[in-house]
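For this depiction, one protein chain was excluded, whereas all remaining protein chains were kept in their positions.
== chain A ==
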Amino acid sequence: MFPDYYFFIILLIVGYVVGTFFERRHFRSLEQRERASINLPMVCAKTLPFAPDKAEAVAVVSGSAVISVDYFKRFLAWLKNFFGGRIKSYETLLDRARREALLRMKEQVPDADYIVNVRIETASISKSKKKNGVSCVEAVAYGTAVRLRKDV
């Protein structure tokens, strides 16, 4: 029985240490890139915030990101199943996925002036019926990128 427990504890520790490291690094990168792309506005509005004839080029852009849970987070979430409450360990996961997807969408069209009608979808990717199947979350962000004519 002891090797089973050791294995479990090692997985927990590895999950926590490595998972926290990657998560912090990812959050730093997100913040940096968000700062860099802050001047490209994204709006959820369906209507254009400018006159239609000002548009020079239009394109559909999308960005998606898949983030997986580490063992530690999964164990925490599993425990939360008993007691209920916010699954904090998955909150960071979804936050990272959404922000990464939005950033990837933006980074495709650095010369756009607007991205309008922005939407975000999330989906869980866990095909396995087994309990130990890897569960990860995908966020897809899409919208319409618009470049305005500069001469008018």
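Keep this in mind: contacts are C-beta pairs under 8 Å (C-beta built on N, C-alpha and C of every residue); 3 or more make two chains touch, one makes a residue touch a chain; residues count from 1.
One rule holds in what follows: contacts and distances are computed from a predicted model.
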Q) Hey, which one's the missing chain according to UniProt: "Peptidase M48 Ste24p", "Glutaconate CoA-transferase subunit B", "Acyl-CoA dehydrogenase" or "Sugar ABC transporter permease"? A) "Peptidase M48 Ste24p"
Q | Residue touching the undisplayed chain, where the options are A:Leu94, A:Ile120 or A:Cys136 | A | A:Leu94
Q. On chain A, what residues meet the omitted chain?
A. 1, 4-5, 16, 31, 34-35, 38-39, 41, 72-73, 75-76, 79-80, 82-83, 86, 88-89, 91-92, 94-95, 131
